[in-house]
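Every protein chain but one is kept in place in this view of the complex.
Residue numbering begins at 1 within each chain, and the chains themselves are lettered A and B in the order written.
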Amino acid sequence: MAWNSNLRWRLPLTCLLLQVAMVVLFGVFARYDLDADAHWRTEKQRRNVSSDLENEFYYRYPSFQDVHVMVFVGFGFLMTFLQRYGFSAVGFNFLLAAFGIQWALLMQGWFHHLEDKYIVLGVENLINADFCVASVCVAFGAVLGKVSPVQLLIMTLFQVTLFSVNEFILLNLLEVKDAGGSMTIHTFGAYFGLTVTRILYRPNLEQTKERQSSVYHSDLFAMIGTLFLWMYWPSFNSAISYHGDSQHRAAINTYCSLAACVLTSVAMSSALHKKGKLDMVHIQNATLAGGVAVGTAAEMMLMPYGALIVGFFCGIISTLGFVYLTPFLESRLQIQDTCGIHNLHGIPGILGGIVGAVTAACASPAVYGQEGLAYSFDFQGSKVDWTTRKQGKFQIFGLLVSLAMALMGGIIVGLILRLPFWGQAADENCFDDAVYWEIPEENSIVYIPEDPTLKPGVHSAPLVPVVPTISSIPIAASAMPLVP
Amino acid sequence: MAWNSNLRWRLPLTCLLLQVAMVVLFGVFARYDLDADAHWRTEKQRRNVSSDLENEFYYRYPSFQDVHVMVFVGFGFLMTFLQRYGFSAVGFNFLLAAFGIQWALLMQGWFHHLEDKYIVLGVENLINADFCVASVCVAFGAVLGKVSPVQLLIMTLFQVTLFSVNEFILLNLLEVKDAGGSMTIHTFGAYFGLTVTRILYRPNLEQTKERQSSVYHSDLFAMIGTLFLWMYWPSFNSAISYHGDSQHRAAINTYCSLAACVLTSVAMSSALHKKGKLDMVHIQNATLAGGVAVGTAAEMMLMPYGALIVGFFCGIISTLGFVYLTPFLESRLQIQDTCGIHNLHGIPGILGGIVGAVTAACASPAVYGQEGLAYSFDFQGSKVDWTTRKQGKFQIFGLLVSLAMALMGGIIVGLILRLPFWGQAADENCFDDAVYWEIPEENSIVYIPEDPTLKPGVHSAPLVPVVPTISSIPIAASAMPLVP
Partner (left out) sequence: MAWNSNLRWRLPLTCLLLQVAMVVLFGVFARYDLDADAHWRTEKQRRNVSSDLENEFYYRYPSFQDVHVMVFVGFGFLMTFLQRYGFSAVGFNFLLAAFGIQWALLMQGWFHHLEDKYIVLGVENLINADFCVASVCVAFGAVLGKVSPVQLLIMTLFQVTLFSVNEFILLNLLEVKDAGGSMTIHTFGAYFGLTVTRILYRPNLEQTKERQSSVYHSDLFAMIGTLFLWMYWPSFNSAISYHGDSQHRAAINTYCSLAACVLTSVAMSSALHKKGKLDMVHIQNATLAGGVAVGTAAEMMLMPYGALIVGFFCGIISTLGFVYLTPFLESRLQIQDTCGIHNLHGIPGILGGIVGAVTAACASPAVYGQEGLAYSFDFQGSKVDWTTRKQGKFQIFGLLVSLAMALMGGIIVGLILRLPFWGQAADENCFDDAVYWEIPEENSIVYIPEDPTLKPGVHSAPLVPVVPTISSIPIAASAMPLVP
């Protein structure tokens, strides 16, 4: 164990400090939105709304819960594929997300939901907070196994801040559309995380190569994460779209894109293996790229076949990325991308931004209807004179801004995280839960280093027949009762 | 490994070919339903609907997401009970479902949602596509472990087609009611799958007997599937019922039936074991039979006690089936039913059809109210002169048609799948992920007996003490295939 990875005071103090700050800031700034306030009944009369169903809660809550599951179970379990890092994958994701949503409620509130100096909270804020945290979970994927929980909390603090600034620039200044967050969440999160991991480059990780791989059932746990992300992605991309057709359309497009993505991911995974075998890494990750890439355009009139085409190519590109790009990034650019987020969020995120820009630029009254077009792109008020072409151009600006923010922010935060006192583990202890977790003793099993002098065959005769006998015993911790 | 199970080109080509076909067909045929189209706003005015909540999305979306979870996590994990087939269970289910929903959107669209030569897609289509694929997942349960992914895609292609034809005959020609799909989904899916597995009969499977069993934690993974199926089944049976009371009632009836089914399944499982012990296979499967059997009648005035009675008997019958029928089918009829779908979907499906017919035949204005009766069974327009008795008769016809279609279709598809070039594995390699998946190597850790006298070097122990040691090693499904 590295001498400096003892979190005894570092982690508790960080957590308590941050949480106290949250309490104080919420006390000063956070109140309920009118839809969640006891004054709702009078408000209803004022708006003369007849039904409680008009309360935003009923429009958004089911989507919120789906998004919530994606952030905590989806991302959390997706990262449990490492054989000895499941506790940290799920546990640290849980920790950073729990802090992140609070900080995001404040940051986003200051930018978007300030009413006479109070932040008003409603279900939409909760969804946006989860969205913001999703970009931190993405970045976590790049540094998984190499950072301490303290570092993760620091990273979350800064990334949420930058995310909110970037989101404000895109949505409010550039007035881009980004329902599913291809740019704000995925592109930003991925390149932020990749920059951080580059700066935290660890030269001696090959010592832990073996721990960087999965084992049979850790891959099954990871599939829980994959499937919940995949299934609920339509809710993710539609959660904050306009009521009615936009939300409806966003769900359909995402559903289509994801379906197509699965087939092409499987196709490439098999085609790229010399014996045509499938690789769990691709099934767990590349199959999701379609959801990322359709994020911006999901609520637009992309058309079902358009969504399929997006998913089609993302499955291919993402799988190729896992096979060729990730090793290249590591060896050449010293970017150690544990979960391959560049293939799942980085490239698909950029593609999503471009697809969104093109879809917006090509939007026409013929397809949207005059009213629909104006409504879908808010071509009213300050934007009344905008053309779809202009919208498309600004979409591209938004993408570039996100990339710039991610790189700049990543560098700054990376340098901060390099400071030696955050309790990070030594290279040889990376990807190992035992550094930060009390691990249940399984004293029936021990670790033997692969000492070359201990190879079978070095030994005397009786061994040879013994080999098949014992080597055919599968083992695991699902400790069987030794029935007397 | 069988020489012919290399999928290197077979699987990629099949996937890409199918996906390209989907893209083209969606391009030619698929558009958005008005509720999901940018013209919704003008449509709203036309229908003079005041609230966006009247958009079908808000009636159906939560149910859709629950159904979606059942198809991908429910069926996928339910089949992970095999000790060395978890990757394939989840992965292939993922693959076939992702393809199936696309093809189902088209097939069902042509039959039910064609508007001036375009298929219009809305949330209801997504639900129906998931339903259709559910019947393929059911059939997958029968052939689990014995077919290649290429065969599964071929099977899906044909089964979805036949499903849609059968569904059209039942719902549009015979005008039967089948909200939860006891007939269209479960009966059809089960007997289709059983016929296919019969035709693909493998005489030498006893070689793999050991791999056909579960291990401790593979049974826990399977319980994830079971519980999500069980919990969301009320959404499944109510997802496409009429708005309001029908949907509400369908959920209640399913909830009741499933609850009763659990108790009787447990009772039988214990009663049929010589020491009164419970069998995970029964808990994982028989507990769900109640949801299948209440499928058709769920939206009818079955009454809560009626639902309980249905669940009561299904739990008993299904468990008996696992204990007595499945072995009989295998030994006598050469039907190798891996997951015992005959007990979970076959018999309960038929029962569900019958229960639905009887419930319909016994429907009366006294119970439904005059208006309610006409509305519930669409006794208007072409059916204005129908009696409940006639409805009941047609329900039975529907059941018989489903059975006939399943058997016929199963024979044809089975024969197609018997062709030697689909990459199927040899008998001795069935139920083994290693055939189609890159399996993580797990050879870095060894077992050391707790007995202090057995420390290396301490002694020149004969193997005698070692053997018990080894046989007491906890073992689990992460069981590595014994690669020759």
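Convention: a contact is a pair of C-beta atoms (placed from the backbone, for glycine too) under 8 Å apart; a residue touches a chain by one contact, two chains touch by 3 or more.
The structure presented is a predicted model; accordingly, all values stated were derived computationally and were not measured.
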Cross-chain touch to the chain not pictured, restricted to B:13, B:171 or B:223, is B:223
Missing-chain contact among B:111, B:375 or B:397 belongs to B:375
Across the whole complex, the chain not displayed is touched by subunit B residues 51, 53-54, 58-59, 62-63, 66, 83, 210, 213-217, 219-220, 223-224, 227-228, 230-232, 234-235, 243-245, 247-249, 251-252, 255-256, 258-260, 262-264, 266-268, 270-271, 273-280, 283, 287, 301, 303-305, 308-309, 312, 367-369, 371-373, 375-376, 441-448, 454, 456-464, 466-467, 470-476, 478-480, 482
Touch rule applied to subunit A and the missing chain gives residues 1, 6-13, 15-16, 18-20, 22-23, 26-27, 30-32, 35-42, 44, 51-53, 55-58, 61-62, 65, 68-69, 72-73, 76-77, 80, 82-84, 86-87, 90-91, 94-95, 98-99, 101-102, 105, 121-123, 126, 149, 214-218, 221, 224, 429, 432-434, 436-442, 445-449, 451, 454-456, 458-460, 462-463, 465-481, 483
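Just so it is clear, only the chains that are shown with their structure count from here on.
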Whole-Å distance, C-alpha centre of subunit A to that of subunit B, is 30
